[in-house]
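The complex appears here without one of its protein chains, the remainder shown in place.
Labels run A, B and C following the written order; every chain starts at residue 1.
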Amino acid sequence: MTKIAVIAGFLGQTRDRFCLYNEVRSPKEKLEAAAEIEGINGVEIIYPYDCQGIELAETLRRLGLGVAAVNVNVKGEPEFAFGSLTSPDPNLRARAVALIKEGMDLARHLGCGRVTVCPLSDGHEYAFQGDYQEEWRRMRDAFAEAAAYAPDVTLSLEYKPSETRVFSTLPNLSAVILMIKEIGLPNLGVTFDIGHSLYAGEHPAQALAMLYYHGLKPYIHVNDNYRNWDWDLIAGAINFWDLLEVVWTARHYGYDDWWTFDVMPARMDPRSCFATSAKLLKAIFAAAKRIDAKELERLRAATRGERVPRILTYLWRAVGIEIAEEKE
Amino acid sequence: MTKIAVIAGFLGQTRDRFCLYNEVRSPKEKLEAAAEIEGINGVEIIYPYDCQGIELAETLRRLGLGVAAVNVNVKGEPEFAFGSLTSPDPNLRARAVALIKEGMDLARHLGCGRVTVCPLSDGHEYAFQGDYQEEWRRMRDAFAEAAAYAPDVTLSLEYKPSETRVFSTLPNLSAVILMIKEIGLPNLGVTFDIGHSLYAGEHPAQALAMLYYHGLKPYIHVNDNYRNWDWDLIAGAINFWDLLEVVWTARHYGYDDWWTFDVMPARMDPRSCFATSAKLLKAIFAAAKRIDAKELERLRAATRGERVPRILTYLWRAVGIEIAEEKE
Amino acid sequence: MTKIAVIAGFLGQTRDRFCLYNEVRSPKEKLEAAAEIEGINGVEIIYPYDCQGIELAETLRRLGLGVAAVNVNVKGEPEFAFGSLTSPDPNLRARAVALIKEGMDLARHLGCGRVTVCPLSDGHEYAFQGDYQEEWRRMRDAFAEAAAYAPDVTLSLEYKPSETRVFSTLPNLSAVILMIKEIGLPNLGVTFDIGHSLYAGEHPAQALAMLYYHGLKPYIHVNDNYRNWDWDLIAGAINFWDLLEVVWTARHYGYDDWWTFDVMPARMDPRSCFATSAKLLKAIFAAAKRIDAKELERLRAATRGERVPRILTYLWRAVGIEIAEEKE
Partner (left out) sequence: MTKIAVIAGFLGQTRDRFCLYNEVRSPKEKLEAAAEIEGINGVEIIYPYDCQGIELAETLRRLGLGVAAVNVNVKGEPEFAFGSLTSPDPNLRARAVALIKEGMDLARHLGCGRVTVCPLSDGHEYAFQGDYQEEWRRMRDAFAEAAAYAPDVTLSLEYKPSETRVFSTLPNLSAVILMIKEIGLPNLGVTFDIGHSLYAGEHPAQALAMLYYHGLKPYIHVNDNYRNWDWDLIAGAINFWDLLEVVWTARHYGYDDWWTFDVMPARMDPRSCFATSAKLLKAIFAAAKRIDAKELERLRAATRGERVPRILTYLWRAVGIEIAEEKE
């Protein structure tokens, strides 16, 4: 069974700077909504916001939902607005680290074995605003302490170039790899959010391949955007070929973990949004299976000037698009 | 006296997708805060949100604050999330237009004579999602109806390429000029938000000059960003030269209206943010005065290969930067 | 017969800042190469560079090639590097206008009735560098004079946000519409280059629809990029859905003119590049035919929260992607 999850928070009310979207739902209602969506069999849970006033483990069992990850939010509290893991205030940093540790305990308790953290409030906006080396050190020490706390739980770091800060402390794939190598603990992983990779100016499949190259375990967030902002749109609706290549690359390197939708259903019914997202993703899975690694290798080895035209024709056919045969 | 205002909403609590910033303040408290800021002598007021439970005219008089504009928000109500002025639902459009008319009445009542509207929820995200011609027509009819309602009040249209929609119906300078020409009413103007212009990929001074070229009256919003998003940062802190050129260009064409800060004091004390914004803007005003149109003309007429180096040297000196003299 | 052309210049040697690509070919060899490409039945010819030392009309007749447009290059001569149509030097402007007129004569002679001009060297790089109003006026007068010269030939203006100048005088769709309305001559048209539209931050189908809205005739250049630069890549290889929507929109508004590839075959055999481009484009034509305007209307009228998911599912199926049926 393909493991396809949704971030539970997106089943309730969401907002941006100007608007509110959809209905407020309690944590329990969000899970119930998730369980009803065709094609979705798991959730990523925001800690602490979606863990309050609910018997999580029992509810999840009852609803038949797996847990892809516990997403520890170290930015939502007003005290974290100026930064949490990189704050000059050691007490603030300690509180953020404590949250991660609690999330790790919860992850173990829920049997998912993974916490994901995206340190969005750590960064800066203006020239001369930050002490960049010191901020990196603080973040490193925070992640190191958290990772050491629960060696049996993967601490998966999610990079993003900006938002809410203009410049993030952990902006792109290579930065997060450097961070993990510097800490050197084996239970560190990378949350590979396709949209963040696009937004970081990366070619997502290249980024994912390099992650495997460095021996790191990805956990994949699925969404799309126009490469200019983290719009969290339905995956494949814009960068169709990138999604196909990410799926193919993940399978090629043996990924058998969760595919989690980090899609913001602003102006959509959340259930319809995620049911459709799941259907489209499965169509991509099917197309990716039709792309043969050997044949791809053969096409790449074609005369240099023929390489790209042949690959494109092969790909279009693989997804079901009818392309005229070449005349002999 | 230079007329420098602040959007009152920024003196209270603001938010983005992930964080809340600063304290909640009542409309009255926001005005009182504005009045205390050195260098600020006016406000732009969000209608309806900052007009409730307050004797606006009296409070403003008591505080000695001018009114730069009434900013009619046609996006904040949940019903407007899918679009207001371009909604397929005529009732929704009517409600949005009614809000603008109320804002125009209020503007007249407050003696400022201007309403500004930024239709941020009108646009789309996905291919095939919208009927673009029809949406343009609806927006045109909505603005036409509102403008016709109060010929003595300027209806100032604010363009922006995106946010909250990925693609706006009114994305850039030339589009808003086309809109105004098509409607053809003399009380239509343009809210020229420097940050929106940067974000739209425009060269702001060029955009402003073209606005005057087409005989339209600007109303200027002051802020800054990194050209990739409407970050609403302190003006001049990033695109210093653009701000200088906008100020110079506005003066060159006779602008003597309000300079209104549309700066979001996330992670700043709002009063400190705007007091400093005003000081920096005044420094730019002073520098702009030292840039002589005739001299600029002369430098532009230099041998082609010398033009840019000479202009740069002249500008740097004009702002107070010491540049070594050239050897003879 | 679908009219599919290629810009003949791309069949010879091309270059960028750092590299040279492919072989030098004479104008005649370029046309012969074009004639051999399956799926290509016309060319756009660069004037004057691809019109020298060749009996154009006769060669084209012999090869059975149609002419999509004469592309007058007003940037390539070293004297035009600082601008041609907007140059402060009236002699330079006159030379550029004379080139356009010669191109119009040639277009009439070749029976294609259209000249296309992309004024790429007109713009600026630095703050305070240009007199923007004056530059606009000069360009307007230049185009007006050229258009008046040959009322029976369409003068099709091609906008582009930048390159080679950082900021163009004619940067986007709405600007070119303003230009044409100001000149007011009926033989002015718009060269709608999909890649330029993407690069300008536009949603191409929206831009194309607005072009028709203003009663203007497009001439379409087909290519693709990553929205960050005019890469001139094979169309549909990146923004697949945008290409589909452009094709659908063009047909919807009755476009029956040429589809001309403005694709730079750097690192590709030009013939293979354009043969494949033609095949992929025809596949898009076929898919677009399966998208029914009425059905689209019906889907857009769905409950607001269902709209986008249903449109996406419909589109994916239309292009041949298998999507699971929904459970009842």
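Throughout what follows, a contact is a pair of C-beta atoms (placed from the backbone, for glycine too) under 8 Å apart; a residue touches a chain by one contact, two chains touch by 3 or more.
None of these values were measured; they are calculated from a predicted model.
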item: Touch criterion as defined above, residue of C:120, C:142, C:247 or C:308 at the omitted chain; value: C:120
item: Among A:42, A:119 or A:171, residue touching the chain not depicted; value: A:171
item: Chain B residues that touch the omitted chain in the full complex; value: 38, 226-228, 234, 236-241, 267-269, 272-273, 275-276, 279-280, 282-283, 286-287, 303-310, 312-313, 316, 319-324, 326-327
item: Touching residues (missing chain, whole complex) on chain A; value: 82, 88, 124-133, 136, 161, 167, 171-175, 177-178, 181, 200-203, 205-206, 209-210, 212-214, 241-242, 244-245, 248, 291, 296, 300-301, 304, 307-308, 311-312, 315
item: Residues of chain C (touch criterion as defined above) contacting the omitted chain; value: 14-21, 75-76, 78, 80-82, 120-121, 125-127, 162-164, 166, 226, 228-229, 231, 233-234, 237-238, 266-267
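Convention: only the chains that are shown with their structure count from here on.
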item: Inter-chain centre distance, chain A versus chain C - centres from mean C-alpha coordinates, in Å; value: 38
item: Per-residue multi-chain contacts in chain C, two or more chains; value: 241, 304, 307-308, 312
